[in-house]
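Here the complex is missing a single protein chain, while all its other protein chains stay put.
Right, chain A next:
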Amino acid sequence: DHAKSSSHCKNGSPGIKRVLGWRAAVGAAWAVLLLPPCAAAFVVLSSADLCRPLRWVSDSFNDLYTSYTIFCILLMSVVILVISIFNVEFYTVAPSIPCSRLALIGKIIHPQQVIHSVVHAIMGMLVAWCAAVITKGRFQFLALPCTASESLDAVVSYVCLNEYHLFFLLFGAFVGYSYSLLYLVNNMNYLPFPVIQQYKYLRFRRSLPQLVKHSCVESLYLVRNFCIAYYFFGKCCDIILFLHKIHPLDNLAGLLDLSLFYHTWLCGVFLLIPWYIAWLLFKIYATEAYHFPVQPTFAEETDQCLPKILSSNPPLIIKFLALQDLMLLSQYSPVRRQEVFSLSQPGGHPHNWTAISRECLNLLSDLTQKLIIHQEAAATNGRIKQPSPGEINKSLNFPEEMAFQAHRSNVLPRTHMPSLVKSLSPLKTSTASDLGSSFGSPFTSPALNRKPGILDLNSPWHGSVQSPHIMRRGPKLWTSSSDLQTNGSYPSSFPMVSVARVGHEAEQPSFMYTWLQNKQEQIRSFLSKRVLVMYFFSKNPEASIQAVFSDAQMHIWALEGLSHLVAASFTEDQFGVVQTTLPAILNTLLTLQEVVDKHFKLPHVSSKPPRISGSLVDTSYKTLRFGLRASLRTAIYRITTTFGEHLNAVQVSTEHKKRLQQFLEFKE
């Protein structure tokens, strides 16, 4: 996902990319370095012998230095490197949340994910082989010479299958596959940025006990599941393969072996812990704050400066890091704030501030737009207005005009809601394409990626135009795969399909078109009554809301950075560069606040964050919208408490003025 978007990126910021590469490498190196201690612990625990503790200790120390063990550690280092490469390739800062069950299945069988699973299964098998070799005893070899007295006269020597070993190998593959599946389902590729800044070592130490506990518990569950699976599938395999086994394991007695259970569980733990460590270290290294210079010291550094990076369109991770750095500098560093407020040397323009504030405001108004579109869809309660074909043609001609207007419409005029919606529509249309490209989409096809027109269809611009065809949306049958593609971030899915068709029939819209529409509706209402279909297609409202806010961390930082800078400008801004943008900032914040408030009043929207269990898997993306609401309010209060009565002199619309007054009186 990241690789894809970075290849799209025209503006190369090689310096930062190199830094990111280094970080991933260092993370992987640490994971490899932590492998020998894990292996040592495994050796000690696997040869546990409580009756003779002294012998246990001496034996395990001897085992540590055997060539077997060392070879296994080397092999596992390779495994860790492969896992790290997958971590790097698959990470995302804005998780893609499947909105329906079908979308989830689509994700699972997506080729990328299949490769991920297969490789992880193979890696799991390799680790299990290492574990078997280190454990020694009856687990060590796959094939054993066995003497079976089939006929009484001759002792025939066979090569028999050691099913213990096979059991281990299959268990390894099973754990590897489960890991990959859980990685997908739990969105473990999501990089959550930490709530507070801490040193890497402390972050690692804080998570380590949790990691160990999580691995132990998960391994327990996996052993149970695997035993059940083995019991049922073992029978079938026997018949097919005609294997000679020494100790058949696919019966109940064979599986109820405490030692086997213990060693399998330990093998699972030994497999999971280094993988989770690699994953954790990658997360810690990748989300570490990066210090972007505000002003270039040398000319060639210009591309790596904060304002430049914010205004260009870098890979999402770099944008996140830049915004995080903006938040940190605005809060903690007076010296760097001074650089933001400074004027350019020849010319005396506040380029830094202009670039930073413009980018933050763009982000926030994009979010406002996205929310309005989402609300429109939700407010019509599943009804969407179908534009007449003439409108489509018209709308397809619009983008240039809109792009032209977009430059001037950063500041949204404030009116009450419906007219606000209208006034917003001439905003930048590029939002939609930004949105689409930022989310990894398995089924992306170039045809579907033509979004400006599609967005327009959905946009309130057309909602305001009277149109005869009103469509009942019901459960969105055709949309699931395309939902996946747009990540469900706005309900453009149905119109997308119809646009393609409608576009062809633009010439003879009358009869054929309505007939098709009717048929389509009939089929849909027929299908929507089938329970199974509903099961797969029904959208989870919570998930689609989460998807809208999946990259809200960016907006939270933009809000914090902007509000801290504005608050600091009260005393630190010598040239008054912030004052010129203050009305725009207030307008954007208040408009967004209104839209967000409205969003939380929608049906299906829970007003409280779900309980987060303190587990290893981070689910903070599920609660980002609450964070956004809180930090938005705090940001406005930060500005109003700093400026106080002076805000009355700022040019804002009367509606916003009223709102500001409420904030000044602490009544919001």
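Assume a residue touches a chain if its C-beta (ideal position, glycine included) is under 8 Å from a C-beta of that chain, and two chains touch if they have at least 3 such contacts; residues count from 1.
Keep in mind that, in the parts below, contacts and distances are computed from a predicted model.
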Missing subunit (named according to UniProt) among the choices "AP-4 complex subunit epsilon", "Aladin WD repeat nucleoporin", "Glycine cleavage system H protein" or "Potassium channel subfamily K member": "Aladin WD repeat nucleoporin"
Of A:141, A:199 or A:233, the one touching the omitted chain in the full complex: A:199
Residue among A:258, A:299 or A:335 that touches the chain left out of view: A:335
Missing-chain contacts mapped onto chain A: 194-199, 202, 206, 331-335, 560, 564, 608-609, 611-612, 614, 620, 623-624, 626-627, 629-631, 633-634, 637-638, 641, 665-668
